[in-house]
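Comments concern the structure below.
Every protein chain of the complex appears in place save one, which is left out.
The letters A, B and C name the chains in turn, as written, and every chain counts its residues from 1.
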Amino acid sequence: MKVGIAGATAYTSLELIKLLLRHPRVEISYLGVRREGSPRISEIFPSLRRLIELPCSGLEPEDVPKGVDLLFVTLPPKVSMNYVPRYLRRGVRVIDFSADYRFKDPTVYEKWYKVSHTDPEGLKRAVYGLPELYRKEIIGASLVSNPGCYPVSTILPLAPLLKKGLVEPTDIIVDSKSGVSGRGREATEASHYCECNENIEAYSVGTHRHTPEIEEVLADRVGMRVKVYFTPHLAPMDRGILSTIYARHKGSAGEEALRVTLKSFYPEEPFIRIKEAGEFPRTKEVTNTNFCDISLNVVGERVILLSAIDNLIKGASGEAVQNMNVMFGFEEALGLL
Amino acid sequence: MKVGIAGATAYTSLELIKLLLRHPRVEISYLGVRREGSPRISEIFPSLRRLIELPCSGLEPEDVPKGVDLLFVTLPPKVSMNYVPRYLRRGVRVIDFSADYRFKDPTVYEKWYKVSHTDPEGLKRAVYGLPELYRKEIIGASLVSNPGCYPVSTILPLAPLLKKGLVEPTDIIVDSKSGVSGRGREATEASHYCECNENIEAYSVGTHRHTPEIEEVLADRVGMRVKVYFTPHLAPMDRGILSTIYARHKGSAGEEALRVTLKSFYPEEPFIRIKEAGEFPRTKEVTNTNFCDISLNVVGERVILLSAIDNLIKGASGEAVQNMNVMFGFEEALGLL
Amino acid sequence: MKVGIAGATAYTSLELIKLLLRHPRVEISYLGVRREGSPRISEIFPSLRRLIELPCSGLEPEDVPKGVDLLFVTLPPKVSMNYVPRYLRRGVRVIDFSADYRFKDPTVYEKWYKVSHTDPEGLKRAVYGLPELYRKEIIGASLVSNPGCYPVSTILPLAPLLKKGLVEPTDIIVDSKSGVSGRGREATEASHYCECNENIEAYSVGTHRHTPEIEEVLADRVGMRVKVYFTPHLAPMDRGILSTIYARHKGSAGEEALRVTLKSFYPEEPFIRIKEAGEFPRTKEVTNTNFCDISLNVVGERVILLSAIDNLIKGASGEAVQNMNVMFGFEEALGLL
Partner (left out) sequence: MKVGIAGATAYTSLELIKLLLRHPRVEISYLGVRREGSPRISEIFPSLRRLIELPCSGLEPEDVPKGVDLLFVTLPPKVSMNYVPRYLRRGVRVIDFSADYRFKDPTVYEKWYKVSHTDPEGLKRAVYGLPELYRKEIIGASLVSNPGCYPVSTILPLAPLLKKGLVEPTDIIVDSKSGVSGRGREATEASHYCECNENIEAYSVGTHRHTPEIEEVLADRVGMRVKVYFTPHLAPMDRGILSTIYARHKGSAGEEALRVTLKSFYPEEPFIRIKEAGEFPRTKEVTNTNFCDISLNVVGERVILLSAIDNLIKGASGEAVQNMNVMFGFEEALGLL
């Protein structure tokens, strides 16, 4: 199967290319870039030399070669929605990495992204690409919206407990720590080595755009309003997200019963690993993998969940490959273990 | 003035020595060690060569030279309480870095540290060495108990708001991130470079011994029971603590009013810096300083406080020098700016 | 094909397990450990959970299940030579990671490793496992000695120029920088995060045991005595080796001609990438790959070669898989791209 990437110069695209090169059922036939002209991708990412020497093309739909069945669109939010409908019209299926197709309600998008949504039709068609919760919908989707990295790390541990009524759906605190690659490849003062190294800090306190994504997706899956206080932090490392989640315990089930609930909610999931009592996730144990490791503790009136993912894999490119596998009927873990 | 350090080989002792060498009013006359014999301290810490060549001595009270007015005791918990009363009996004043003298109630100590307290008399005399909240008591104290690093970063931002009744005293969530030096100098699998680097993880979830310290000190200062959910994390950096604190907002005062409350609670404090709206603390901005930087945001029903300290300075050795300055009537910031 | 690992708890074994799990032609049937008893390997390396749950066994030959065709022996030097001959006697082929089988001359081994060699027979049979230079010998070998990480990074760039007489064989300076994983998994003061982080240092100046290995292998391949000054350094990163090599230019061939010589010496090598003029290797560009990236500059009377490898892959476990592929007639890059 032929696939392409529109937006090939992002860090997450580098990861995606590496994953796709290793995938036994696909071939990369198109790499679209915005401004860089038509260099070979290995000139942009020298680590790819010998692995793929494809020259880059433009982003226009006519730049995409015929025969491409799936496009991964890794363009930034607000840019993506200008291209996605035009790709779809050519009959290509799309997995979009931006936030542009993550919200059912365009007013939520407009409130948080400060622009009108220009493709409300696409918004309706789009399926949220978290296979653990939307597998059936993904199978037939022409447009899958790949989730945000923080939402993946938050929704997966919370959904089972909310669904079973074991924690309160409001007053959930999510304290997330991310590696610097989460901020993208742009060179700014904030991404300068000497500013990030030996430093940890919070950012976008109370205003991060992944907040409504977490709330809307959880609400959709558990059938009630969900309220989270979400604070992202930047930690001095390349990759990885650790989310520490504090929810209010509801009912009388004890810690072990809650752990069993988590496990039985995800009985066959290839990428969810639930920690036993006394164990905690470590981002390093999921680096370069598509796993989401989860632990659970009951402390006083709180249930404390910890989750670890690789923000570039399960939080982006690995998730996209998993979505592709679901969309095209491949074994779900193919190329990801 | 002559001072000494009992427990000279800890990381925090290295910082303490550097601070004391720069302090214009003191001279280091004694360095006691547990097992290392009598090497010059610069053989243990080569960075000190040329700065101090004092040979180390034993830990017994008779090893402490006459004329020493103050001993910094940086021994581990449970060990410290075997030495402190004997040092005090020689007429030396003591600043103890361990947890052994931080609790008024020996049963709390015994519950969390799993041993009987062998110096209940000392416990009664000891003053908690957080000058911002216990300055008057510290002035005349013979035994000052230097606070834990996480408690410093938590108590300073919370005390003003609790005291003024602006946040609920229970259901406070404290999510702290510390550099690896906080774990001490012992070589273990957990402190191996390849385990810590490129990794972030939580530890001691719901069971960390700084929890009761935070609760008891805050309760003592604000006059009501306080309950915190405290989760420490290990971040891949040498030093620094960032604490993200989620308290429930009480009353109708807005964000700016709360910020003013913080500032006016600490009007003349040399080491407290309150961030303006839109600014957040960064651990790197306090590295190698005795500052505690604090920000405040109101988000929905929550007040979110962030604080940054250097765990080895304001969280340990700088705090101890500040305590010394208070105890001996020096200018409080002497040697610390 | 069934393979096993004797010494499964080393960092390089973790990498080896990951590579073998992804290799389409082999199955891991045995994991031998020295002292840990019989835990599942995922208890030792939690990152392996779900990927392999094999319980560990002892190291004795009879612990190795029948049907295992190849054993990777990742035991330390001096230990390895006690096990390897006994494994071989059971008809298993062996790839040994230690230094025990790298020297043709047992007196060199004994001089640098300070013990008598107990398996001189094995020493004679052993083939040095650098496929780029010993491919033919490796094909039929029963015992392959996997090279040291520094030697791989040094021998590959130097061999072509020495062979063609373009640099002097003596007075070669090799200044290598390695990540901390090169020091192994033992917890010591030297491997403590706070000692390695934000630090670079040299070690074993003039005395590192990889010196004679580099000299002997190069001499064997180019047919003349070779003398290198080798200085290893420890850099604050998990993995990667950068070697900066200063050789004396011989003859009148210019920089581009020398670069062509390098390229034409390795015309079809799947894992050698020669940089163009103006480009330099970066360890990050080879992380998690089996590549060796090489650049060449002529500066005055010196030829300056730079090479970058991942010490755990091309410098250890990837090299071993490449050797296995050669030994068993698989495509040489199988499972390594």
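Keep in mind that, in the parts below, contacts are C-beta pairs under 8 Å (C-beta built on N, C-alpha and C of every residue); 3 or more make two chains touch, one makes a residue touch a chain.
No experiment lies behind these values; they were computed from the predicted model shown.
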Field: Residue, one of A:90, A:111, A:124 or A:192, that touches the chain absent here
entry: A:192
Query: Quick one: which of A:181, A:283 or A:325 touches the chain that's been left out?
result: A:181
- line: Filtering C:205, C:224 or C:257 for touch with the omitted chain leaves C:205
- line: Residue positions on chain C contacting the omitted chain are 171, 173, 175, 177, 179, 195, 197-203, 205-206, 227, 229, 231, 233, 235-240, 242, 244, 246, 280-284, 287, 295, 297, 299-302, 304, 306, 308
Task: Quickly run down the residues of chain B that touch the omitted chain.
output: 21-22, 46-47, 49-51, 198, 270, 273, 279, 282, 284-289, 291, 337
Task: Quickly run down the residues of chain A that touch the omitted chain.
output: 11, 180-181, 185, 187-189, 191-198, 236-238
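Here, only the chains that are shown with their structure count from here on.
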- request: Starting from the Cα centroid of chain C, hunt down the chain whose centroid lies farthest away.
  value: B
Copies chain C and chain A - interface residue numbers shared by over half, same or different: same
Degree value of the rotation bringing chain A onto chain B, based on Cα positions, nearest 5: 180
Computed distance of Cα centres, chain C from chain B, in Å: 46
Field: Chain centre separation (chain A, chain B; CA means) in Å
entry: 39
- prompt: When the centre of a chain is set as the mean of its C-alpha atoms, what distance in Å lies between chain A and chain C?
  reply: 37
Multi-partner residues of chain B (each touching 2 or more other chains): 195, 197-198, 236-238
